[in-house]
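Starting off with a structure, shown below.
Only one protein chain is missing; all other protein chains are in place.
By letter and in written order, the chains are A, B, C and D; residue numbering begins at 1 in each of them.
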Amino acid sequence: MDSVGYHLAFWSLAVISVGAALGVVVSRNLIHAVIFLILAFVGVAGLYLVLSAEFIAVVQVLVYVGAISVLMLFAILLTPRAARDNAETSMRYPATILMGLVTAAMVFVAVETDWAAVLDDPVAESPRVIGQSLINEFVLPFEIAAVLLTAALVGAIALAREDPEDAPLHDESLAMEARRPGPHGPGPSPDDGDGGGSA
Amino acid sequence: MTIGLEHFLVVGALIFGIGLYVALAKRNAIAVLMGVELMLNAVNLTLVAFGRFTVTDVALSTQVFVMFIIATAAAEVAVGLALAMVVYRNRDTISVDRINLMRW
Amino acid sequence: MSEPVPEAILWLIFFLPLASFVTITLFLRDAPRLAGLLTVGAVGLALGFSLWPLAEAISGDGRGMGFGTHELVDVGSLVINVGIRLDGLTAVMLVVVSGVSFIVQVYSTGYMRGDGGYTRYFAFMSLFTSAMLGLVLADNLVMLFVFWELVGLASYLLIGFWFHRPAAAAAAKKAFLVTRAGDLGLLAALILIWERTGTLDIAAINTDVLALVEVGLLGQTMLTLFALGLVAGAVGKSAQFPLHIWLPDAMEGPTPVSALIHAATMVVAGVYLLARFFPVLEASATAGDLIAWIGAGTALGAALLAVTQTDIKRVLAYSTISQLAYMMFALGIGAYGAAVFHLMTHAFFKALLFLGAGSVGHSTNTFDMRRMGGLRSTMPVTYITFLIGALSLSGVIPLAGFWSKDEILTAAWSEQKVIFAFGLATAGLTAFYMFRVIVLTFHGTYRGGEQPQPGEHGVDPSHPHEAPPSMRWPLVVLALLAITAGFLTFGGEFQTWVLGALPEPELGEFEFDVGIFIASSVVVAAGISGALALYQWRARDVAALRASRPLLPLHRLLENKFYMDYLVEDLLVRRAFYGGVARAMAAFDAVAVDGFANGVWRGTFETGRWGRLVQNGQVQSMAVGLVAGGVIIWGAVVLF
Amino acid sequence: MLGDVNLLGPELVLMVVGGFLLVAEVFVHDRRVLVATAAAAVLGAIAYSAVLLVDGKAGRDAFDGVLVLDRFALFFQFLLGGIALAVIGASWETLARFPSRQGEYLALLLLSTAGLMLLAGTRDLIGIFVALELTALSQYVLVGLHKDRLSSEAGLKYLLLGAIASAVLLYGMAILLGLSGSTNLNAIAAYVAGSDSGVFEALVLSVVFFVVGFGFKAAVTPFQMWVPDVYQGGPTPIAAYLSVGSKAAAFAILIRVFVEAFGDDILSSHWSTIFAVLAALSMFLGNVLALRQSDIKRMLAYSSIAHAGTILIGLAAVTADGSASLGPGGILFYLAGYSVTNLTAFLVVIAFYNRIGSYQIDDYRGIGRRAPLLGALLAFSLLSLIGLPLTAGFFGKLYLFDAAIKSDLAWLAVVGVVNSVISAAYYLRPIKAMFVDESPDPGALPDRWAPDLPLGLTLAATTAGILVIGVSPSLLIDVADEAVSAIFV
Partner (left out) sequence: MGDGFPILSVLVFLPLAGAVLIALLPGERVSWTAPLFRRVPGDAQTRAKWAALAVAVTTFVIALVLFVLLDRNDSGFQFTDEFLWVKAEDVGFDISYALGVDGLSMPLVLLTGLLTAVAVLVSWRVDLRPKEYFAWLLVLESAVLGVFMATDLIFFFLFWELELVPMFFLISVWGSGRASYSALKFVLFTFTGSAFMIVGFLVMGVAAGTFDMRLIQESALTAAVLPVPVIFAFVFLAFAVKLPVVPLHTWLPDAHTDAPTAVSVLLAGVLLKMGGYGILRLLFTLMPDTAGDADVALAIVGTVSIVYGAIITMRQTDLKRLVAYSSVSHMGFVLLGVSALGVVGMTGAAMQLVTHGLITGLLFVVVGMVYDRTHTREIGAMRGLMHHLPLLGAAMVFAGLAGMGLPALAGFVAEITVFLGAFGRHEPQTLVALVGVLLAAGYLLWALQRSFFGPRDDRWAHLEDIRYWWEVTAVGSLVALIVLLGVYPSVVMDVLEMGVEPIAEGIAAVHPDVRDSAGISLALGGGGP
């Protein structure tokens, strides 16, 4: 269990996945960010292998690397006029602090909690078992998930496709544009005259 | 020392944090989605780790859980990207800084 | 020995004028003649009926006789009754009030003829008469207070009768407020006595209070406070210093009103009140001395002020104040009978004087003596009667005024020499200013009166003429009374009736002190001759005399009425209170109190307005809020 | 197994018909058919629940405890079914704006409703998660379905935030799973009851992440920031749906998880404090920020935040003593009352928008004179939101404040009443605009105001609801009480 390979595998994979995740953060170009993301996914898949969850690892590679990442690449390519740089918003400072806090909290919990952990070999783990549990105790979530995927699929299609009535923007938004308060300050709302108990 | 549960949890925590940062700080909506995906991966990793290290049939339920998460994550991304497309069609941008017609 | 008066009769005396008031206001608004006649009739009947109780009182040596009481309010331990107390004092007051009122009503029918508010006038007059009668009939403090206020109301309405004159409206308000300031004292006394003794019945108070004091159940201080409250009320109503300032202004009312209300009846209510509670006053030395000194001071001060007035009614007004003060210090020094006696005589001759002044004004259309003169020839009856009144007031033997005043002086001599001195000086001054009035008004040459204001009814003053009979006869009757009323004192008759009203009645006796008689006569003669010398024969130039060094400051002082009006009205009320305190508080109310309430709301709304900035629509800021919330909560729970 | 499916009946009806609609939309374009089908489906679901109730199936659970059909779940099935019906009724004219997406719209509405019902009826973390995602994804699409600037923006915001929130929630679930070794709430409850201080931080972390995840759905401060934008941008019927439907389900699952799983004394003392604070925060933030809104949809959004706070009082009032069930009971009662009330308000807003094409309160000036009935209904619902007597809102607040006082949270009750005062200030503004102010140009106001039939019927129903609950609340009180007593076993 404490074989060198095991150590090596864990550490390298951990470094890869975390490093790749950091790469998503630092890379200047969105495409590169996606590449790093894929790398991170792969790293996590490796960690699954280390955890001897082969089946999940496979799914991970298939779905994340195969589907999601590609999907994102497509999305990026489909939005040519949008900025391609991987820039950050003014939220980065609070985000940094928050990241620190959250990570700290999680690490604290991970380290300080006395988990009922055991180190001996895990119960044999096979796709079949998972499949069985899917159609036994977890059949209901399974059904729901199926519906969910359908819903998402159809929804995504409904959103993405061009419908005849969408040609002109809906007047609602135009009206909103017209009434939209200026970008600076809250802007005097039309009711400032008498909105309430004070005058 | 031996590689125990904590190690994987810490790795998960780190990835979660980084994902959070990406989600909170990146300007491009798609990048934000990437961040979310990272966070979900962290959760998955944590779950699988629990499945490996804490006894009983948790293994099953954890991995099943992960399955569901992966599935929904995919669905989420699909819908998200679709919405991003719509926004792009309307506004020629998917920068979260400019997606603020509505405020106050 | 006549048979006892049925209570109904007494009530009738009170209700007759009231009925006339109600009838007039409700039905006779458009029938002036009828209104006048009704009033005269009602009051006349009342007079007639009030002779019976008088006879009763005479035959019974004025012993008090109570009638059953009628419960008005009964709440918890508070029982408010209405009831009648009849004794010498009441009887005398009844006759005086209804009598003078009757005469004045007759006079008014002539005097007010052609005035727009004729009916209103008589309505108010009836109201006043009935209220005044009720006041003297009342057998308990609350009822007394009720009518006490009501006569004040009537006086307010009648002073402001010509409300189109700003001066009149102002005077009415002033009169009501100033007297009401005094009434607060009375009210306080009422509350206090009830709270302490649980009774409001006058007779009970007069007897039991003393009993309580003797057994030490009721503290001397409490008694004194009670007495002081009464004194305050009296000072207000009877226009004693420092609350005398309203009476001169009250002359804005029609002259008959001044005669009836502000000379003969209402203003003596204060004296009546103290006479009613004479035992209490006696029991509390402090209050007695206080009222004695107030009286003495007011008597002299008012007399001095009367000297400089040029308006005949104001002269009479100040003289009224001074005469009331006479009665006051009489009461203060314990000359109870004398005080009431003077009250009666004064009612007659002062009413006479006012009515005379009225008829003068009626023909000259002014009350400014500088525009009169020489009316002796054109208005003989008025002159003669006025002269009688003046002599009686000055206290010339054997007119009524002499006897009453003489008694007071006698009592003062035996009680308090200083006060006696005050009284004597006042007597001299009185004679002086009265003859000043006579000379300026009736002697010399006519100075042409005053043209009536446009839009007001008035006569052409160029040819003054004697008043119509309806105004002449009242003068004559009053003159007779002013001559003869004094003789009631012989043998202490009058005193006996009045003293009979006291808890332990005693017989009055007639005492005549030659020394005092000589003293007063000399002083009076001096006053009269002084006036004649100055104004008739012009021995000295008055104007120069006024300007002369020693007299100048005094004259200033008198012209400005000791600066009392200025002090009270301008400084105290207008500047200090209205312009100062009230203003500050109003500002405080608007800025601080209301401002606070509004401020809270304004604050909330502004928070709402600027707080919206948090929702800046940037999706990641929302996410930050979301996650931060979670972390903070976790930290909070784990750390604490 | 079949018995299990039977218990799943109501949701199944919705999911099946929903799926059918997705397909049918391709060849059926007649709005009447589609709407009728959807309505029928919801009615069928409700009927099914009724049958189950009458059948005495209440209290049974299925699918190895993943699904439970206790009175609590049934209560929410009826409530959510009613809400869905109302939303369908409200959507008639809205659908006309995207004819080629009517099918998806209705289908997703049904699916998300099914998800909400499952949420109220599941007792398993995985079940919770999947149900949550089902509703969430459908709602993301629904919000964006206008596909115009505002709608798409709202959809994207909702999705991004929702994704983050659910990621956080998932981490919480993961920890809980790792600790307790089970996804079943009962097992978790057992574990929590026996847990020692060594796992306290972890437990609290998962609890807090649950608060975040569910608080997001329930629109509780500080997880509420998406609410105004989404309500404003999304189709108004959907805004109405979110304001009552998601809220109801979110509170259902909050109650279930926190009472059933985290009901242990020490832990509950902690989270009841958390909820008390959050309740106060939500009320103040919602009400104060609503004061200056000029768009009535946005105003109602903030008000729904405030009401979420008020409802949270009920959870804060869960204490160890005998009256523990009072708070949750109050929540259920309040949710029912709030649903009818808020739906009425939104329905009138929709009716007005269909005529004047504006959500600006200032554009409501003078409407009360032209459309007295509609105006009166809006006014009535707003008064109910304030909590004036003889309305549903009154007894709701009474019930919750009563619960708060019973569990020694008088201060929270005071905060609550103070907030009702603040809320009065802005709820009165539309009323004033409609009935007091005069329209700047009365000529611009249309003559015809009558709403379309479905909306009219729905409006009548919801108004009746307000009145009934407001005048004789006893029945609902008993029902709510029974429902929650199913949780406290």
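Simple rule for what comes next: a contact is a pair of C-beta atoms (placed from the backbone, for glycine too) under 8 Å apart; a residue touches a chain by one contact, two chains touch by 3 or more.
Because the structure is predicted, anything quoted here is derived from the model rather than measured.
Novice: Hey, which of C:7, C:208, C:466 or C:493 is the one touching the hidden chain?
Specialist: Counting the whole complex, the residue in contact with the absent chain is C:208.
Novice: Of C:31, C:169, C:614 or C:628, which residue touches the hidden chain?
Specialist: C:169
Novice: Using the document's definition of touch, tell me which of C:55, C:191 or C:418 contacts the absent chain.
Specialist: Result: among the candidates, C:191 touches the missing chain.
Novice: For the full complex, which residue in C:572, C:586 or C:613 touches the chain that was left out?
Specialist: Here the residue in touch with the unshown chain is C:586.
Novice: Mind pulling the subunit C residues that touch the left-out chain?
Specialist: 71-78, 142, 145-150, 153, 156, 160, 163-166, 169-170, 172-173, 176-177, 180-181, 184, 187-188, 190-192, 194-199, 208, 212, 216-219, 222, 455, 578, 581-583, 585-586, 589, 593-594, 596-597, 601
Novice: Footprint of the hidden chain on subunit D, which residues?
Specialist: 323, 326, 329-330, 369, 372, 383, 388-390, 394-395, 398-399, 401-402, 405-406, 408, 410, 413-414, 417-418, 420-421, 424-425, 428, 431-432, 435-436, 472-474, 477-478, 481
In this text, only the chains that are shown with their structure count from here on.
Novice: Using the touch rule from the top, work out which pair, A-B or B-C, shares more C-beta pairs.
Specialist: A-B
Novice: Using mean CA coordinates as chain centres, what's the gap between subunit A and subunit D in Å?
Specialist: So the centre of subunit A lies 27 Å away from the centre of subunit D.
Novice: Do you know which subunit A residues sit against two or more other chains?
Specialist: 89, 91, 94-95, 98, 102, 105-106, 115-116, 138, 141, 145, 148, 151-152, 155-156, 159, 169, 173, 176-177, 186, 189, 195-197
Novice: Provide the list of subunit B residues touching at least two other chains, using ranges where the numbers run on.
Specialist: Those would be 16, 19-20, 23-25, 32-33, 49, 54-55, 61, 64, 68, 72, 75-76, 79, 82-84, 86, 90, 96-97, 99-104.
Novice: Mapping chain-to-chain touches, which pattern fits: line, ring, star, complete or other?
Specialist: If you draw each chain as a dot and join those that touch, every dot ends up joined to every other.
Novice: If you look only at subunit D, which of its residues touch subunit C in the complex?
Specialist: Touch list, subunit D to subunit C: 156-157, 160-161, 164-165, 168, 200-201, 204-205, 208-209, 211-212, 215-216, 221-223, 225-226, 228-229, 270, 274, 285, 288-293, 422, 425.
Novice: Mind listing the subunit B positions that touch subunit A in their complex?
Specialist: 2-22, 24-28, 30-31, 33-35, 37-38, 41, 44-45, 48-49, 51-55, 57, 59-61, 63-64, 66-68, 70-79, 81-86, 88, 90, 92-97, 101-104
Novice: Which part of subunit B faces subunit C closely enough to touch in the complex?
Specialist: It comes out as residues 20, 23-25, 32, 96-97, 99-104.
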